[in-house]
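One chain of protein is taken out of this complex; the other chains stay put.
By written order: A and B. Residues from 1 in each chain.
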Amino acid sequence: MKLNRKKIYEKINERLLLICGLISIIAVLSITIFIFSKGIPAIKEIGLKEFIFGEEWQPTGGRFGLYPMIVGSLYVTLGAVMIGVPIGILTAVFISELAPKRVASFYRRLVELLAGIPSVVYGFFGLATIVPAIDLIFGGGGNSLLAASIILGIMILPTVISISETSIKSVPMELREGSLALGASDIYTIFKVLIPAARSGILASIVLAIGRAIGETMAVILVAGNTPLIPKALAERIRTLTANIALEMGYAYGLHQNALFATGVILFVFIIVLNILLMKFNKKVGENK
Amino acid sequence: MRITKKGEENLRLYIYISALITLGIVLWILGHILINGIIKVDWKVALEDKAILPSLINTFYIVLLSVLITAPIGIGAAIYLNEYAKEGKFVSLIRYSTQSLAGIPSIIFGLFGMIFFVTNLKLKWSILSGALTLSIMILPIIIRTTEEALKTVPITLKEGSLALGASKIETIYKVILPTALPGIMVSIILSVGRVIGETAAVYLTAGMVPRLASSIFDSGRTLSVHLYILAKEGISFELAYFTASILIIFILIINIISNCLGKIVNKKLKGN
Partner (left out) sequence: MMMAKIDVTNLNLCYDKVKVLYSINMMFTANSVTALIGPSGCGKTSFLRTLNRLNDTVPGVKVDGTIKLDGLNIYKDMDEIKLRKKVGMVFQKPNPFPMNIYDNVAYGPKIHGITNKKILNEIVERSLKQAFLWDEVKDRLSKSALSLSGGQQQRLCIARALAVEPEVILMDEPTSALDPIATSKIEELILKLKESYTVIIVTHSMQQAARISDFTGFFLLGNLVEYKETKKLFKSPDDDRTKGYINGIFG
């Protein structure tokens, strides 16, 4: 009798836990469905070609060309990667291979802290320090592609550092010792043995960093200037896909609002592509082991 | 290809420079914000900002609500994945969904929350809409961190309990969960940090009005939205520094707590 009741509890418990597990799936599906079902009709109405390659974004005039924002997002992401990735990977190398134990653990906490700082604080920090500096050097107010790239470059550091460090560290000791035993220096070992061996993990960290940069909103809005035009120079203003949504969502309605959902669709497509890349690298990481 | 002696020394130099840059950036950000926001700030001005306290309380509401909603679900999902599920298509679907959820930009969550919670469910711009949206955002954090915590519980403890005639459910709730508790707390602390700092998603769902929400169905801005508006509208840099300092201090506290919890985990599993 009592044992039976235990069995029933067991079953109920398992079902409840299963439902908890299902919620992730439900959430992803409903987010995807909602964004696409609002965005796709708008893209149809505007025309896919006009929407993606049109260079004019004037909601009041009925012009919904997203091209400047697509270019803007790609530019800032590229800029962020060029700044953040080399510094990030080399810092990861430092933590994993060169730093004494205590320094390494201090750095890990530093990186955790960097990851925890809210994006709006990064944005405000950029607005208060980097934007005036750029204004001083290049003129033009300072709100720019360059400012956004620098801030995003800083923001992706923790992602690049922590994942690269983990994958460099997980390179088997024998490889390290094998190389050192042949008389290779530590630096030679790092660049010729460890980094190539940790390649998949490092690439995964870069893909994740790209995802973070392309999806970032508040920090970018505060420093990018947000003009929906294709920038011709580093110190010019730009607007990203994310900023496009956040800036206009508050007051948009009708086709304009749906065009913003359609902007979300384009952003989503980028994220899906990145996810597929990531899966590929993760699979490789698994195979290496 | 060979690296010359000179090349090696240059590479070594680059590594040290990069590490210094990282250190410099952290110190610069923290120093700049905290010095301007706490030491140099004119406290008279700062305390006159009538929106800070309401924003702080609104933030607290949203944190509490979203953690209350997500913690049971996320911990439950992690237990399911770790203790019940057999590896297969279904489990990899859950894992893949969780991973995808973590990669979705917050502005997309904001869009979804706005269309689903605010409009379709007619919850309007409200603390509840914001909390529900953020609940989905923090779900992957809780699931993953809890799963990691559950994985650190040695299988010998589980078998020890089963061998005494305990059922699976008793083993999970009386041995595995208590052992993994500090790690599970870390998952909650991390998601609190995420909620406090989130801006894009919450400003599209909880609104921006600078007042204390009268109930969870009322709208109100959080601290990070407050900072965003102060900075974006150029209202006052002084107040913005002050608000940013409060956010940074929260993040510092959260980091310290999660590190302490990490140490407790080690202690618990290794003894002494």
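Following the convention adopted for this analysis, a contact is a pair of C-beta atoms (placed from the backbone, for glycine too) under 8 Å apart; a residue touches a chain by one contact, two chains touch by 3 or more.
These numbers come from a predicted model, not from an experiment.
S.K.: Quick one: say which of B:Ser55, B:Thr146 or B:Thr179 touches the chain that got left out.
M.R.: B:Thr179
S.K.: Taking the entire complex into account, which one of B:Leu162, B:Leu212, B:Ile235 or B:Ile249 touches the absent chain?
M.R.: B:Leu162
S.K.: On chain B, what residues meet the omitted chain?
M.R.: 86, 154, 156-157, 159-167, 170, 174-175, 178-179, 268-272
Throughout what follows, only the chains that are shown with their structure count from here on.
S.K.: Quick one: which bits of chain B touch chain A in the complex? Just the residue numbers, please.
M.R.: These residues of chain B touch chain A: 3, 8, 11-12, 14-19, 21-23, 25-26, 28-30, 32-33, 36, 72-77, 79-81, 84-85, 93-94, 97-101, 103-112, 114-116, 136, 139-140, 143, 167-169, 193, 196-200, 203-204, 224-225, 227-228, 231-232, 237, 240-241, 244, 247-248, 251-252, 254-255, 258-259.
S.K.: Touching chain B in the complex: which residues of chain A?
M.R.: 6, 9-10, 13-14, 16-25, 27-31, 34-35, 38, 86-88, 90-91, 93-95, 98-99, 107, 109-114, 116-125, 127-129, 154, 157, 161, 185, 187-188, 190-192, 208, 211, 214-218, 221-222, 242, 245-246, 249-250, 260-261, 264, 267-268, 271, 274-275, 278
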